[in-house]
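Every protein chain of the complex appears in place save one, which is left out.
Let's look at chain A:
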Amino acid sequence: MSEIAEKVKQIIVDKLGVEEADVTPEASFTNDLGADSLDTVELIMEFEKEFNTSIPDDKAESITTVGHAIAYLEDNVN
């Protein structure tokens, strides 16, 4: 697993209070990990802070699973 993927998983475990084993690439923040819309906004902000990047709103809206987040960040973070 990439370093980015590790960090993303850690942030999700920490913020959503879920078990690490549940944070699979297919897991949806809202359907599988119990996040509401505010939790999702907070996750995106945490990713921005951790990876020192800015995720535009239209991109943020399409990040709905763990896999989406990892893929987006791997593509956009050096």
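Simple rule for what comes next: contacts are C-beta pairs under 8 Å (C-beta built on N, C-alpha and C of every residue); 3 or more make two chains touch, one makes a residue touch a chain; residues count from 1.
Operating definition for what follows: contacts and distances are computed from a predicted model.
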For the chain not present in this complex, what protein name does its UniProt entry give, out of "Amidohydrolase", "RNA polymerase sigma factor", "3-oxoacyl-[acyl-carrier-protein] synthase 2" or "Peptide ABC transporter permease"? "3-oxoacyl-[acyl-carrier-protein] synthase 2"
Under the stated touch rule, tell me which residues of chain A contact the chain that is not displayed. 15-18, 34, 38, 41-42, 45, 48-49, 54
